[in-house]
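Sharing a structure with you now.
What you see is the complex with one protein chain gone and the rest in place.
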């Protein structure tokens, strides 16, 4: 039988020893798990970007996978930590909106708020509940401990202040969810909200003049250095430069104001 | 029996969630594999650097290991994707020259061009064949599916436009294959092409004046801050600064023109 899978998502940066501490805690409880780094490059304390990272990746894993995500600006305050089941997967996360985009595929079928310290790693630090609470709970869960032993049920998850796409008849304000290693900029606009067969959009970045940009099916469809829009592998609209870095060339970041019209 | 090993090489950047998506797809098909990140720091779309990364590392892995490499600037165009066997290892790669340096040890013994969508992950995106085609094919292969079920045979692989070492009696033009975390600069000059016992070379970088540089056996052989040449662990010539960063100090990058004479 394949080993249970536990994925880890954090904003600790690539190759952080904090991630290894979490893995050590898990392996000391349950040595027979498959540990996978989902991402540790979530921008620090950016819950929205973390939510998008989770939502875009979790469903590729086997049903029953346990996903631990530590983007946790509220660590040490009164925010809760939850174990939740959504769409056949299990998540151990601070209750701060991190599951908001996963929940768009289907609401939680089960939520407990962690309050059973016998499943935690002692001593509990004030600053690293990922290691001291979330990792050991995931490990015990992977050994078959029942949901309801980790804490009391909770009816809902905290919502995320998800930047709305304010669209009218023919325009939308979009937010940046992520920027990949190529400089491609991921937005929160779902591709299926665009008019069928649309071949170009008007793109305005901050206070720069609006410009017409082609919507393409693939990067290879245009000449090198051309600015393009496409629905990426996540199903959402991306801003890209063929063979180049769109974020750098167009000054795009998480704070950019981006407006699209068609 | 040890689990089959699948390595992943991409230009997605360290800690990319795209890599995790590939791992999820693999684990959902075959949970009993050993997944190893070979490197995700290949410079974006740099096929030559990717080819060197693969060639320098694959042979340390057990015979039969499956290596998936996604440096794929042609994704979405008509370039093929192949499954190939070379030197006792198996590779799933776009057919764009990525295996050119592996093949210098020995030519492919078997090549098929992937065309059997029953082994792919649906739906197939236009931009991420690493996740949708290469990862699932590697997973099915690791379960024992026969080579010839993935597609028809193909006689050869696409060649790589590998920068030639134009050497005369006593000089060579070399290319940069990689720059490591210490700032050491890897070139494409094989160490065995140097005269036996050579103790110094004349090095010219771009249009700077040529300078004489010692060839050493190890970094520790010279004083801190000294520029040196050595045959690194890959068997190729490296440019290094003892205890320092050669790339930064000497302005070296993938575009540098480097000339050596002895």
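A and B label the chains in the order they appear, each numbered from 1.
Here is the rule we go by: a contact is a pair of C-beta atoms (placed from the backbone, for glycine too) under 8 Å apart; a residue touches a chain by one contact, two chains touch by 3 or more.
Given the structure is predicted, the values throughout are model-derived calculations rather than measurements.
Q: Among A:63, A:126 or A:217, which one touches the chain that has been omitted from the display?
A: For the chain that is not drawn, the touching residue is A:126.
Q: One chain isn't shown here. Among A:77, A:122 or A:199, which residue touches it?
A: A:77
Q: Name every residue on chain A in touch with the hidden partner chain.
A: Chain A touches the missing chain through residues 11-18, 20-21, 23-25, 27-28, 30-32, 35, 44-45, 73-77, 121, 125-128, 131-132.
Q: Since one chain has been left out of the picture, which residues of chain B touch it in the full complex?
A: Chain B touches the missing chain through residues 2-3, 5, 7, 9, 13-15, 34, 36-41, 53, 56-62, 65, 180-182, 217-221, 230, 232-233, 243.
The rule is short, and it goes like this: only the chains that are shown with their structure count from here on.
Q: As a quick test, compute the distance in whole Å between the mean CA positions of chain A and chain B.
A: Inter-chain centre distance comes to 30 Å.
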